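The complex is shown incomplete by one protein chain, all other protein chains being positioned as in the whole.
Residue numbering begins at 1 within each chain, and the chains themselves are lettered A, B, C, D and E in the order written.
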Amino acid sequence: MAELYKIQNFVAIEPAQLIEKVQDLKAEGYRLGQACCTKVSEGFEIIYSFDKDHTLLNLKLSIPEEEEIMSITGVYWPAFIYENEMQDLFGVKFKHMALNYGGNFFKVSKATPWNPKD
Amino acid sequence: MPAFKIGKMVMRSLFKKPATLMYPVIPREWQERTRGHIENEIDSCIFCGICQKKCPTNALVVDRAKKSWTIERMQCIQCSCCVEVCPKKCLTNENTYTTPSTEKVVDTYVASPTEPKAEVPKAPAAPKAAEAPKAPETPEAPKEEAVKQEEAKAE
Amino acid sequence: MSYVTKSPWVIHYDGSSCNGCDIEVLACLTPMYDVERFGIINTGNPKHADIFLVTGSVNEQNINVVKQIYEQMPEPKVVVAIGICATSGGIFKECYNIMGGIDTVIPVDVYVPGCAARPEAIIDGVVKGLGVLAEKRAAMDKKTAAPAITEKEEA
Amino acid sequence: MNLTTSIIGVVAYLVLAPLAGGLLAGIDRKISARMQGRFGPPVLQPFYDFFKLMEKEPITVNKVQDFYVMCFLIFIIITGCFFFAGGDLLLIIFTLTLASIFLVVAAFSSNSPYAQIGAERELLQMMAYEPMVLITAVGFYVINGSFNIADIVSAPVMAIKFLPGIFLGFVFILTIKLRKSPFDLSMSHHAHQELVKGLTTEFSGKTMAMIEIAHWYENIFLLGFVYLFFDYAAGWSPILAVLVCLVTYFIEILIDNSYARMKWQIAINSSWIVAITLGFVNLLVLYFMSF
Amino acid sequence: MSIIFFLIVFSFVIALALLVLKADAARDIIVKLSAVIIAAASIYLAFQYFGSDGEYFDFENETIGYVMMAVEVCLAVMIFILGIKHKKYLASVLAAVQTPIMVWFELNVGHHIEVSNNLYVDRLSVIMILIIGIIGSLITVYSLGYMKDFQHHHHDQPDRRPLFFFLMFVFLSAMFGIVVSNNLVWLYFFWEITTLCSFFLIGYTRTPEAIRNSFRALIMNLLGGLAFVLAIVVLGKFYGILELNQMLAMGMMGISVVLPAALLAFAGITKAAQMPFSSWLLGAMVAPTPTSALLHSSTMVKAGVFLIVKLAPVLGWNIAGIMTMLVGGITFLIASFAAISQSNAKKVLAYSTVANLGLIVACGGIGSYAAVWAAIMLIIFHAVTKSLLFLCVGTAEHNIGSRDIEDMDGLFGRMPKLATYMIIGICGMFLAPFGMLISKWATMKAFVDSGNVLLVMMIVFGSAATLFYWTKWLGKMVAIMAKRENIQSGVHKEEWLVLTALTILTIAICLLFPVISTFMIVPFLKVIYSSVAALALSSSNMYIMSAMLALVILLPLLFYGKTNKKIVPIYMAGANMGDDLTFKGSMDKDISVSLKNWYMEGYFGEKKMNVIGVITTVVVIITAFSILLGGVL
């Protein structure tokens, strides 16, 4: 068995490329693993992880805080879980979410706790 | 017959002694490693405060001036992190747990020059302050009715 | 004598626990611990319950649920907070979405420490709760205005 | 059976049925616990539960629910009284239905989600077992020429000899009536089910206590049905009949502990199939013999 | 005797008067007055013939025969034209076949047969006259208020109320005729009148659907009419009689009258809306008013079962009897099943009607002493209780705007009085200790005694289904919902009057049924059956039932709604918003709970049930007639 777990495969992409890339990955038979957001000083850093035959591939993109990005729920419907989470906890804005809980996916005492806007 | 697949086990159990441990009538025997509550051999403690700093739940307060070491029992998660970091190895994780209580128990250990080991409870809320030192102990066998009943039956 | 101590039916609700305490509560019902020995039944319905076992702490979303379950239980009733999370918020105390232990929203009668609370501790806690239950029942008879709940200060 | 024995029967039922029923429930719980490898509650636990419930704070969700539940209890008791007074089987069955309807109506009246679904399921179960219960009565009638229990127990032959199929069918639906797995659809003694407490979700305290005691009455009366199959004119037959009742109850406990809860489709399909095969065929044979 | 004549003619005259009068006020007065008169006359008649074992009247009059024939021909022509106009050629064909046969028969054969007794009154007639006279006239009174509302709701339609009331009274008149005619030709005449009345009543609104359904009813009833004609022809031609009592007497003496009996029973089956003809009655429900629907359900269809009950002595274990009991049994079973899948209250009532008629028909088919006792009991209880229910639904519909059972939830809070009446009506339909159950009990015993295991199974399963669909409706009624406004005040006075009267009647009959049995039914049966078997219900059981009823009435008076308990919100898995009606749903939305009944389409879907019912009953009927005709030819 190869030591697949050591392969990390972070690929930086531009926000505009996202949908296209994701569509390609789906066509190649990749499965969505997860998506997560990190608040960095320049804005958000978002990682989409995919898996094919136990090999990991991560798309990484940085956006300024105010920028809206395309939802990938049109390609991978289950991504609604992650997008809603990022929306609720970080305040990332998505366009065309297939299932939008409207800020009520995680009901938290303060809005976007990872990105306090006091 | 594909029905009654569990029949054998059920009938066997009916006539066998039940698996029930009969706690608290029969006290539980702890494993050697069982993590119950933290005990401080206070006279070895040098009040360095490392345990306080490393405790993930902030359950400890070390007061160098008063030579006291305080643990909030209802805040400690028995992770033994403090035990591991203590330079004097005066902390131990005993395998008996803190008795459930109607209060949030706080225990303070104060190093005393005269007595080898003293435990003076600094219970914050008044009601139980008058009672004897409330160091954690093996859970007393509850004296309530229901339990006695059980005892009677077990005999 | 009050029968309420001989037939304490429980309801369990998981506030925002990690499961550790929940499965220990469930384990109490199973053969090894078998709390049905004390007449305990897990009812799953607040209207039938006498003892409210809460695991985990309170957060924004479950606060009303916890309150509602408590309110829907008929008197006399007892709340047992199980695990460090339920008693004080535990390791998650500092999380942005944790409001603290169960006693921040409803009166808690017994605190059961442990992370996770051991089944033995849970049994002890429930047995301790029976005493409170009996008192509350007696208080109901006397029609004393205030039930036997004494608000405890935060440690 | 004359008037005196009827009165004795009724009084004995009124006084002893709750005691026997409660005790039976306690033994049931103990045996079930043992079957599950547990120690189990005290045998008197059902009584503790009952008195506990009586002590609880009186709450209700509307003003009429208690009335319905009380009617349920009253008519269950009346059903049993008719039975032990040696009355007409059909009358008994109809009164039982009336009682059960009161229970269902009580649940409906609360307009509460799980109580309502429990009520629907209870109705479904009633629809499932009703044919077999009626067939049982018809079976007794065909061999004795009378629906009267007084006549049935003084018959010259043991009913089971002619009604083996009907007996099995009755035991089958008894599982529904005793609220045992696989057919504890509408309410269960165990909490873990999709309906929370089903039918009884909104009953608490004294109301729930009434339900409990009604079930004790009902269970004893249902075992009375089993008794009928084995009692006849011979002096020793009552002993045998009581024994069979106990064995039947034990078998029900065993079934309870050996089955998953089935869905409503199975409940109605199987009960009706049993009624059609065991009940109908047995009746056919009886008619064939009598012509 | 004159009183019989009076009932028939008076009703008819009033009908004519109402056709001419257009003013509301005048109509109100006339209808109310004549309703009182008809009811009083019926009761007077009941007293007059109370002790009689049946009196027969000659009433020979040539002209009446010719008038009847003339009317029949006119009506046939009318049907023929209407059929052509609406492209319902089958109706035209049936009319074109049946009436010429009748005319031919009258002129050639009938003319030569001497009829000694054209009319009669016995205890069964008295019971029927009471039902028609009292319930029928109550319905006409109720219709006054109801039709006002109806016109109000459908103001775009021309006011055809004169026609409506005309039909109602003609109908009453015809019904009186049916239950007192001994001459089969007369009976046939009145029979056809009711057919036409129902045709026009169903088509009252003249919507396409109404017209379609009215023709369906017409065609099916004409089919029955044809069988009636054939029965008359056979009787006249082969037996030389035209009198019902003679036919029965022949049958009892052992002369086989199976073929005419079967033909008449067939006519009864169509009129009683038994499968495969049940669809006409269901169609009648789609038609506008519960009032007309009620006429069909509570009284008109009784003409069909009345005939079959009359025939009972010559049915039993012969082909005609077996056909009748099987058709009745199957109808009962299938209609009861189908009712489960319905949420439209009128449809449920219709299916329940069909089912209960099935039971009566089956009892008639068995023809034994006990069975006929049960059948008559069923007729009485059903008429009273069903009319109560129909009127309740009608009133509910006009006040809540829906006839769907699901929309009636919480009715108890909104219209407490109406809900109470409805609950009594529903309980009356299936629950001990109310009437229908008592008769069902007797029916069951009769079935068991008859030795027909198949029938026993049918009643056993049918009853289970009955229990299900009534109770779930009941459940809707009793549900207590928070925050419901009382909207009861909009109900007309007439409606309350009639509803109250019927409710009291429902309970009174249940309390008094041992009396009815002892003084009306048993004597009637004694006349017919020489050997009197033990009754289905021992008298002690009857009294137990009455006592239980008293208990059921007393308990609520003592305890209902009296509680000092704290009222708390319901359990909603911890998500109750506090008002018992909404819960905190996903996405933080407040969602209203909605609790609906079960319909089990997959099991008891209407279509499926109808297909099964129609096929089995058609097979039964065809087999029966094949055997019969095979025997004759």
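One rule holds for everything that comes next: contacts are C-beta pairs under 8 Å (C-beta built on N, C-alpha and C of every residue); 3 or more make two chains touch, one makes a residue touch a chain.
Following the convention adopted for this analysis, contacts and distances are computed from a predicted model.
Engineer: Which of the following is the UniProt-recorded protein name of the chain this complex doesn't show: "Heme ABC exporter ATP-binding protein CcmA", "ABC transporter permease", "Nickel-dependent hydrogenase large subunit" or "Na(+)/H(+) antiporter subunit B"?
Structural biologist: Its record in UniProt gives the absent chain the protein name "Nickel-dependent hydrogenase large subunit".
Engineer: If the hidden chain were put back, which of E:I3, E:L163 or E:A573 would touch it?
Structural biologist: In the complete complex, the chain left out is touched by residue E:A573.
Engineer: Of the listed residues B:Q52, B:N93 or B:T108, which contacts the missing chain in the full complex?
Structural biologist: Of these options, the touching residue for the absent chain is B:N93.
Engineer: If you put the missing chain back, which residues of chain D would it touch?
Structural biologist: Touch with the absent chain occurs at residues 32, 35-38, 113-114, 116-117, 181-182, 184, 188, 190-194, 196, 257-264, 266.
Engineer: Could you pull out which residues of chain A are in touch with the chain that's been left out?
Structural biologist: Looking at chain A, the ones touching the missing chain are residues 1-6, 8, 10, 31-34, 36, 38, 47, 49, 51, 54, 56, 58, 76-78, 80-81, 89, 104-108, 113-114.
Engineer: Of the residues in chain C, which ones touch the absent chain?
Structural biologist: Residues of chain C in contact with the hidden chain: 11-24, 26-27, 30-32, 42-46, 56-57, 59, 61-62, 65, 69, 90-92, 94-98, 115-116, 118.
Following the convention adopted for this analysis, only the chains that are shown with their structure count from here on.
Engineer: Which chains make contact with chain C and with chain E at once?
Structural biologist: Both chain C and chain E are touched by A, D, going by the contact rule given at the top.
Engineer: By number of C-beta pairs in contact, which chain pair leads?
Structural biologist: So the pair of chains linked by the most contacts is D-E.
Engineer: Per the centroid of Cα atoms for each chain, what is the distance between chain A and chain E, given in Å?
Structural biologist: 69
Engineer: Could you pull out the residues of chain A that touch at least 2 other chains?
Structural biologist: 107
Engineer: For chain B, give me the residues that contact two or more of the other chains.
Structural biologist: Touching at least two other chains: 18-20, 22, 149.
Engineer: Chain pairs in touch?
Structural biologist: Applying the touch criterion to every chain pair yields A-C, A-E, B-C, B-D, C-D, C-E, D-E.
Engineer: Within their complex, state which residues of chain B touch chain C.
Structural biologist: 18-24, 28, 56-58, 72-79, 97-106, 124-125, 127, 139, 142, 144-147, 149-150
Engineer: Show me the residue ranges of chain B that touch chain D in the complex, using the header's touch definition.
Structural biologist: Touching chain D: residues 3-7, 10-11, 13-16, 18-20, 22, 149, 153 of chain B.
Engineer: Could you pull out which chain C residues touch chain A in their complex?
Structural biologist: 59-61, 96-97, 99
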